[in-house]
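Omission of a single protein chain aside, the complex is shown with its protein chains in their original locations.
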Amino acid sequence: MDPILFAIFAGIAVVCGIVMVTQRHPIASALSLIGVMGSLAVLYLLLGAEFIAAAQVIVYAGAIMVLFLFVIMLLNAGAEPKPLRSSYLAGFLGVPMVLALMGLLGYLVKRSFPLDVTVRFGDFTGGSAKAVGDALFRKYLLPFEVTSVLVLIAILGAVVLARKEMD
Amino acid sequence: MNLLDLVIFLPAVAFLLLLLIPAASSRQAALALSIVIFLASLGLIGPVTANPAAYSFENNIPWIETPNIRYHTGIDGLSLWLIILSTLLTPLCVLISWNYISHRVKEFYAFLLLLEFGVVGVFAALDLFLFYVFWEVTLVPMYFLIGIWGHDRRIYATVKFFLYTMAGSVLMLAAILYLYTQGGTFDYTVLTKLLQEGRINLSHNAEIYLFLAFFIAFAIKVPLWPLHTWLPDAHVEAPTAGSVMLASVMLKMGCYGIVRFCLPMFPGAARELAPWIAGFALVGISVGALVAMVQPNMKKLVAYSSVSHLGFVVLGTFAFNQQGLDGAVYQMLNHGVSTGALFMLVGFLYERQHSLEIKAYGGVATVAPKLAVIFMITTLASIGLPLLNNFVGEFLVLQGAAIANFRWAVFAALGVIFSACYMLWMYQRTFLGKTPHDVEHHVTDINTRELVAVAPLVILMVWMGTAAGGFLNPISAANAKILEQSKARVEMRAANAR
Amino acid sequence: MHSLHSSQSLWLIPVLPLLGFLINGLLGKRLGKGAVSLVAVGTVAASFAWVLKCISALMPLEHSHIETYGTWIASGALNIPVELAIDRLTAVMLLVVTGIGSLIHIYATGYMSHEEGYERFFAYLNLFMFFMLTLVLANNYLLLFVGWEGVGLCSYLLIGFYYLKLSATNAGNKAFIVNRIGDFGFSLAMFLIFVHFGSLSFPAVFEKAKALSPESGFGWLTAICLLLLVGATGKSAQVPLYVWLPDAMEGPTPVSALIHAATMVTAGVYMVARSAALFVNAPIAMEVVAYVGLITAVLAATIGITQFDIKKVFAYSTVSQLGYMFLALGCGAFSAGIFHVVTHAFFKALLFLGAGSVIHALEGEQDIRHMGGLRSKIPVTFLTLACAWVAIAGVPPFSGFHSKDEILLAAHHHHPWMYWVGVITAGMTAFYVSRCMFMTFFGEYRGHHHPHESPWVMTGPLAVLAVLSLAGGYTHIPQFLEPVFPLKGGEHDSTLVAISVAAGLAGIALAWFLYVLSPETPKSIASALGGLYRAVYNKYYVDEVYYGTIVHPLVDGSKSILWKGLDAGIVDGAVNGAGTLARMIGGITRRFQTGNIRSYAAWVVLGSLLVLAAMTAMGGSSL
Partner (left out) sequence: MPPPPPVPLVAYLTLSAILFVLGVAGFLIRKNLITMFMSIELMLNAVNLSFVSFSYHLKQTDGHLFTFFVMVVAAAEAAVGLAIILTVFKNRATLMVDEVDSLKL
C-alpha cells in the first residue's frame, strides 16, 4: 500500500509544485500550493507524523493559504505582465543555477542514505498528538513560550502595518 | 580607591552629572567640577615627587577575569605633570568657551569632561588593554567637539581625524593582542619585566613589527611627519577649546606612549629604527616650520608649528640619552603650555573679528595692548627665548641630539631659526602697524575672564623657564629608569647574540 | 678657583634693572613719567654703583670671583648652575655697560620725553640692561646664551619700538632672525663643547682647553671656534650677517647708542675674548676671525662713505669698528680688542647721542644733505661731537688713537699686509666721519626747521662721554687685563704709529677739501665713478642678493613646493587618495546593491550553491 500512496501523492505534490511555479496568475499558484500542502499532509501520515499532518492541513493549507487568497482577492492581483526588467543574474543564470542546485542536492541525498533504508508505515509511533504534546510542554516548553511571544509580536506588527494603511 | 582613582573618575562622574543638570547652569557646574578635579590632582604632586622613579598611587585589581584584563593604574614622574596639565587645562577651556559656545552648551562641557576622563586615564593606565580603552575613549568626545562645534569644514576634519587615529590604534590593538598571546597578560609592568628577562622571546622581526605597530599609532597622534595632515584640518575646524585640548593634551598622548611603551618594551627595535625616525622628525621640524611660515591662516600656522615642535619631542626621545629624553618630556609640557596659550589667544582674536586669516588683522596692539603683551610673551616662549619654558626643553633636546649624532642637532637647530621667522612674522602682521578701521571697530582688549584663563599658562611659561628644576627632576628620575630598562634589555640581547 | 672673598651679592647687578623692568612694565601706565624715569635711571645707576662697590671690594681681582645661587637645569651629566663670576674682563665690561647705560638712560629721559609709550621704552631698556649684565656676568655658556638671546630680544623690541611704522617692525624682525642665524652657530658650538668637554662651565672648559695642544688642521676644536664665530658675526654685525645693523637704526636713537653701538654689538667680541682659551688652540679659526674682521672693516667703511642718513653713517661706522675688534681678536690681541670695545663704546655712544641731539634739534631730520651750519646753532652738541670725531679719527692723544694703534700693531705683527689694509680703513673712517661732521655743522644750513639746543639731561651725558672719549685712551685696559690675557711682547714701532695717524689726518683733510672747500667735487666724483658708486651707495646690493637667493626662494619654495606640493599635494594627497580609493571600491561593490530582490535571491542561491559544492567536494555531510 505504502509505495502506491507515496507514488500518488508525491506525484501530486510535484505536479502542483510545477504548476505553482509556472502559473502566471497568483490565484492558480495559490490553489496549486494548497494541493502541494495537502499531499504533503498525506506523506506526513505515511511517515507516522499524525499530529503534524493534522497541523499541516489546519494551519498551512487552512489558515495561511486562506490568508494568501484573501490578500490576493483584496489586492485584485492579476496575472503578471510578460516583459519586465529583471536581474541579469536571475534571468540568465536562474535556470542553470536551479538545475545545478537540484543535481547537487540529489547527489548529496543519494550519497548520504543507501537505498535499503526504507520507510514502513507504522514503524514509528512517536508522532502522535500525545507524544508531540508531551515533548512540547516538557522538553520544549521555553521555545514554545517564546514562539507564543513571537506570534504576539507578529500580530502587533500586522496591526501596526494595517493601521498605517488606514491613515 | 586612592587619590589617583579619584582624579581619573571624577571627570567621568562630572560628565554624568552635567548630563543631568539643566543646561542653563552647566557652565558654572563645569567650571566648579573641573576646578575641583584640578585641586584634587594637585595632591598627586607630593607623593610622586618624593619617589618619582617608582609608580605611586598604584592600584591593581582584576577588571575582567577572562581574558586577564586588570585595572592597573599608577603614575611616576613621567606622567605626573601630564596629568596636572590636563586637569589644569580643562577649567581653562571651560572659561574660554564661556561665550564662544552658544548652542548645545551642556553637551559641550560634558564632552570636555569626558575628554579629561579619557586623557587622565591614558596617562595613568599601566595595563595595556586599559590604556587602549582610555585611548579610544578620548576619540569620542573630540570627534563631537570638532564635529558639532567646529567651523565650516568640520565634518571633513573630524572624520579625517577619527579615521587617521583609528587606523593607528587598530595596529596598536593588534600588537597588544599579540603581546597577550605571548605573555598571557595585558599588564604593562609584567610584560616589560617578561620582555626584559627574556621570558617572552621575540624574534628580531617580531620586535620590529610590534614596535612599528605601537609607534605608528603614537606617531599619528604626535603627529610625526608625514602622518600629520589631519592636524591642520582638525585645528582649523575645531572650536578654541577643542584646539587647546587637542594640541596641549591629546598630542601628548602620542609622545607619552612612545616614551612609556615603545622604549622600554622594544628597545632593540627602537634603537635600530632610531635613525629613520630621527630623520622623519628632522624633516618634520624643518618642513613644519617652513610650511607654517607661509600659512595665511593663524590656526593653521600654529598647527604646523606644532608639527615642528613635536618633531623636537620625537628627536629627543630617539637620542637615547638622558638629556634628549628629559628635553623631550619637558618639551611635551612646554608645547602644551605655550601652544595651548597660543590657540587660546587666537581664539580670543577670532571671537572679536570672526576671522582666522592673518590678513584680516593688523595693528591690534594699539587697540588691545594687554592682549598684545600676552601674545608677545607666548610668541617668545614658543620660539624658545631663554627664561621661558620652551628654551629649556629645546636646549636639552638639541644637546641630547648632538650627543647622539651631531648632524641631527645641526638640522634641528635650523628649525629654531625658522620658528622665529614664522612667529614674528605673524605677530608683526597681526599686532603691529597701523590699525585698519574694521579691526579698530571690532577688536577690544582682553577681558578679565580671558585674562584669568590665559594667565596661569603665562605664569607657567616663566615658571618653567626659570625654575626648571622643580619640574624637571621628577621627569629626569623617571626617564633614568626607562633608559636603564631599555639599555639593560639591549645589552642582554647583545649578550645572547654572542 | 673660588675666591677667598666673601659673597658680594653679584646677583644684584642684573636684578636691579630687572626690578626696574618689572615695575615700569607692570605699573608704568599708572606711575607717570617722573616716576618711570626715576625707576628706570635709578635702578641702572644703582646697578652701576653696585658694580663699583663689588669691584672695589674684590680688587685686585687677580682671579675670577664666582658666586653660585643654585641649579637651573640638571639632566644626567649636564648640570647648569646659576653662577655669576667676575674677573678683570668682566669688570671692564660691567663698568662700560652700567656706566654708559646709566648715561644713556639719563639722556633718554630727555630724548623720549614727548614720545608715546614712554614707560614701555624704559621697561625694554631696563630689560636690556638685565640681559646684558647677565651675559657679561655669566660663568657658563648657557647663562651667557641666556643674556645673548635676551639682548637680541630687547634689540628686536626696541628697533620695532615705533611699531606703527612698517619699516621699523621689518627691521626688528630682520635683526631678530639674522641674530637667530648667529645663535644657531652659537648653540651648536655649545652642544659640541658639552660633547667634548663634558661641561659648559667656563672654568671647567678652559681648564681642559689649556691642556690641549693646538690643532694643526680642521678638528672639532676648530669647529667649535668657527661656530662660536658664526654666533659672534650675528650679534656683532660682521660679514656676512652684518645686514641687520644698519636697518636697526629704525629704533630710537638712545637705543642705537646703547644697544647698537656701545654694548650689545660688542657681545660677540666679549664672547670670543672670553673663549680665548679655545681659540688660541685653533689657529685656523683665529685666521678666519681676522679675515672676517678685516673684510667687515673695509666693506662697511666704503659703504659709510656714501651714506647720507646720519645714523646710517654711524651704523656702518660701528660695523667697521667692530670689524677692527675682530681683527684684533684674530691676531691674538684680545686685550687690544677689548680696549677698542671700551674706547669705541665711549666715542660711538657719543656720536649716536650727539646725532640724536641733532635729530632732536631738527625735529626728526636725519638726512645730512638737509643739515649744515649747525655749529653755531647747537654749539654744545657740536663741541661734544667734535670730541668723538677726533677720537674715532685716531688723532693722538685721544682714546681712539690708543686702541686703534694697539690693533694695528698686532695686525702688523700677525701679517704686515693686514696692517696696511687697516691703515687704509682708518683713513676711510676719518674721512667719512669728517664728511658727516662737515656736512652737518659747517657750511650753510640747508634745512627748513628751526634748530634748538637740547635740554641739559641730554647734553649732560654728552659732556661726560666727551671727556671719556678724549681721555679714555689712558685707562690702560690692556695692562689691566693682563691677568686674563697675557700681554704680547710686541715692540712699539713709532713709524707704524705715525703712518696710521697720517692716514687719519689725511682722511680729515680730504673731507675738509671735498665738503667745505669745494662742495661740488663729490658729486662729480660720484658721477665719474658711475656704477661703482651706485653699487657702494646701495650697499653692494647685499640685501637684494640675500633676499633674492635666500629669503624669496625659501618663502616661495615653502609655499609652492613644501606646502602646496609636498604637504597638501603629496602627503595629504596620499591620505585623501586612500579615502578616495575606499570610496571607489565602495562605488564598485555598491553595484551589487541593486535594490532588486530577485537579484539578491540569485546571489543567495549562488552562494548556497558554492557552499554545497564545497561540502560535496570535501566529502562532508554524511549523516
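Order of writing sets the labels: A, B and C. Residues in every chain begin at 1.
As a working rule, contacts are C-beta pairs under 8 Å (C-beta built on N, C-alpha and C of every residue); 3 or more make two chains touch, one makes a residue touch a chain.
Just so we're clear, the structure is a prediction, and the values are computed from it rather than from any experiment.
Peer 1: Check the whole complex and report which displayed chains the hidden chain contacts.
Peer 2: Listed by label, the shown chains it touches are A, C.
Peer 1: In the full complex, which residues of chain A touch the absent chain?
Peer 2: 2-4, 6, 10, 13-14, 17-18, 20-21, 26, 29-30, 33, 36-37, 40, 43-44, 46-49, 51-52, 55-56, 59-60, 63-64, 67-68, 71-72, 74-75, 77, 80-81, 84-86, 90, 94-95, 97-98, 101-102, 105-106, 109-110, 113, 115-120, 123-124, 126-127, 131-132, 135-136, 139-140, 143, 147, 150-151, 153-155, 157-158, 161-162, 164-165
Peer 1: Of the residues in chain C, which ones touch the absent chain?
Peer 2: 590, 593-598, 601-602, 605, 623
Here, only the chains that are shown with their structure count from here on.
Peer 1: Express in whole angstrom the distance between the two chain centres, defined as the mean CA positions of chain B and chain C.
Peer 2: The computed centroid separation for chain B versus chain C comes out at 36 Å.
Peer 1: Roughly how many whole angstrom separate the Cα centroids of chain A and chain B?
Peer 2: For chain A versus chain B, the centre distance works out to 65 Å.
Peer 1: Taking the mean of the C-alpha atoms as each chain's centre, how many Å separate chain A from chain C?
Peer 2: Measuring from centre to centre gives 98 Å for this pair.
Peer 1: Out of chain A, which residues touch more than one other chain, so two or more?
Peer 2: none
Peer 1: Could you list which residues of chain C touch at least two other chains?
Peer 2: Residue numbers touching two or more other chains: none in chain C.
Peer 1: Where on chain A does chain C make contact in their complex?
Peer 2: Counting only chain A, the residues touching chain C are 86-90, 93-94, 97-98, 100-101, 104-105, 107-108, 111-113.
Peer 1: If we count contacts the way the header does, which residues on chain C are in touch with chain B in the complex?
Peer 2: The contact residues of chain C facing chain B are 70-78, 142, 145-146, 149-150, 153, 156, 160, 163-166, 169-170, 172-173, 176-177, 180-181, 183-184, 187-188, 190-192, 194-195, 554-555, 557-559, 562-563, 566-567, 571-572, 575, 579.
Peer 1: For a test of understanding, state which residues of chain C touch chain A in their complex under the given definition.
Peer 2: 594, 596, 598-599, 601-603, 605-606, 608-609, 612-613, 615-616, 621-623
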